[in-house]
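Let me give you the structure first, and then I'll get to my questions.
And now, chain A:
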Amino acid sequence: MNDSAYTTESTAAAQRDRDLDDPMVTVENLKKHFPLFEGIFQKKAGEVRAVDGVSFSIAEGETFGLVGESGSGKTTTGRSMLRLTEPTSGRVEIDGQNVVDLSDGELKRFRRNMQIVHQDPASSLNPRHRVKSIIEAPLKIHDYGDSEARLERVEELLDMVDLPREFMYRYPGQLSGGQKQRVGIARAVALNPKFVVLDEPTSALDVSVQARIINILEEIQEEFGITYLFITHDLSLLKNVADRIGVMYLGRLVEVGDVDSVFGSPQHPYSRALLSAISTISEEDELAKPDRITLDGEVPDPREKPSGCAFRSRCAHEFDACAVEEPELYERGPDQVARCFLHDDRFEEGAEWE
Partner candidate 1 sequence: QGTQQTETTEGSSGGDSTTTEQTSDGGSGASGGNDFHFVAGQVFGTLDPAEQVDYTQGLAAQNLYDELITVDAETLQPTAHIAESWDTEDEGKTWVFTVRDDVTFSDGTPLTADDVAYSLTRMLELQRGYSSFWLDYLDPSNITVRDERTVAFEFNQAYGPALATFVQFYIVNSTVVQENETDGDYGNAYLQNNSAGSGAYVLDNWEQGNSIEASAYEDYWKGWSEDSFDTFRSTVITEESTIKTTMQQGEGDMTDQYMGTQAYAEMDSYANVRVPEVPQLQLFHFPLNCQKAPTDDINVRKAIAYAFDYDSAVNDIIGGGVVAAGPVPREMAGHNGDLVPMEQDLDKAKEFLDKADYSVDEINEIGLEHVVVAGTELQRQMGLLNQAGLSELGIDLEINPLQWARLTDRATSAESTAHMTNIFHTAKMPSPDSHTYLMYHPSSFGSYISQSWYSTDEIAATLEEARQTSDLQSRLEKYEEAQALIVEGMPSVYIANPPYRIGINENVEGWQYRGVMSFDWDVHSMTRSGEGRAK
Partner candidate 2 sequence: MSTKTSLPFFDTESAARKERIRQLKRGFRTFAGNKLSLVGLAMILTLVVAALLAPYIAPFPEHAGAGVYFDQASEPPSATHLMGTDTTGRDIFSRVLFGARLSLLMSGIVLSIAISIGVTLGLIAGYLGGTTNTVIMRVTDIFLAIPPTLLAMAVVAATGASLFNVMVAIAFSWWSWYARLVQGEVLSIKEDEFIESSRALGSGWVRTTFKEILPNVVSPITVKATLDMGFVILVGAGLSFLGLGAQPPTPTWGAMIAQGRNYVTSFWWIAVFPGLAISFAVLGFNFIGDGLRDVLDVEVD
C-alpha cells in the first residue's frame, strides 16, 4: 500500500471527490430513545434521547468519522443503523436498501453487507469459543466455502490483524485487551462487507499496532471499496483516517464536514473545544491545534434536554436566542455545516466568533 496515503494533504484532497450524490449510506433523522423505568413496579419514568434526529450520508469507499463527547450517542447511532437496537424512528439506507424496513429474514441476509466492530472488545467475544470459531462464524453463517477454505481465510485474517496463527486455538480469556480487539476486527471484515461500523476499533491498541491495523483497514477499503463509519475519540487518528467527519453532542450532530475543513476551521464552539484538547507529543502539533478551551458549566442531562441549543450551558458565546430555539445546520463551506446561531444572519450583532 501507499504508505503515505494519509500523510499528505494532497492525497486526502484527491479522495474527496467521491460521489456524495449517490451515497452508499444515508441516515435520515435517526432517533433512538431508551425508556427509563423506576421503582419496584418498574413504571416508565421518562426516556433518554440517546440519538435525537441524526442525518448524514457517506459515499462509497469513504470513511466517515464520528466524534463527540462520551455518551453523546455515537455508539447508539452505529448500533441503530445496523438495527442492533431497533431505532425509534428514522431512515437508514445502506446500498440502496432501507434497513429499517427489512424483515428479520432479509435483515439476516443483508448483514453480510454491514458489520460492526464493537466498542467493548471483551464482552463482544463469546468466552467459550476459540478465536478460530469466532472469526469463522461469519464465514459459516454466510456459507463461505468449505472448512479448508474457511481455515485458510481465518489464517489470512489473523495475519492481517497481526495476530500469530496459534492464537486460533485460544479463548478470549487468554488474550490481552488489544488482542481481543483485533479478533473483533478480523471477524468484522471477514466477508469484505460493504459497510462497517468501527466503534473505537483501536482504543486498546498501542500506536504501533494501531498504525498497522489502520493501514490494513484502509488497504482493504481501497481494494474492496468498503465504506466505514469510524467512531473514535482520538482526533489525531481521525484526522488521518477520515474523509469527512461529524461531531456529535447530546444525541445530535453539531458539525459535519470535510475533515480538513473541520480541523482547519471548526465552526461550532464544541468542535473547537474538542480540538483544543488533543494531546500531542510534538511542538509542531501543539502549535497547530487551537488553544486549550476548557468547558465549564453544567453538562445537561439527556433525560431533560434544555430548550434551544443543547450546548449553550457550556458555551462561551451563549446569547439570548440560544435558549429560545434550536439552531439548524448552517452551511459554512463547500462541505461543512454547523449547528450554531453564530452563523445565522439574523443574529449577526450578538455573535462573537473568533
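Definition applied: a residue touches a chain if its C-beta (ideal position, glycine included) is under 8 Å from a C-beta of that chain, and two chains touch if they have at least 3 such contacts; residues count from 1.
These made the cut because all candidates are chains of the complex that A comes from, given by their letters.
Because the structure is a prediction, the values reported are computed rather than measured.
**Q** Quick check: counting C-beta contacts as defined, which of 1 or 2 touches chain A in this complex?
**A** 2
**Q** Which of the residues in chain A end up touching candidate 2 in this complex?
**A** It comes out as residues 1, 82, 84, 107-112, 115-116, 118, 120, 123-129, 133, 137-138, 140-142, 147-148, 151-152, 155-156, 159-160, 162, 164-166, 168-169, 171, 173-174, 184, 187, 212, 215-216, 219.
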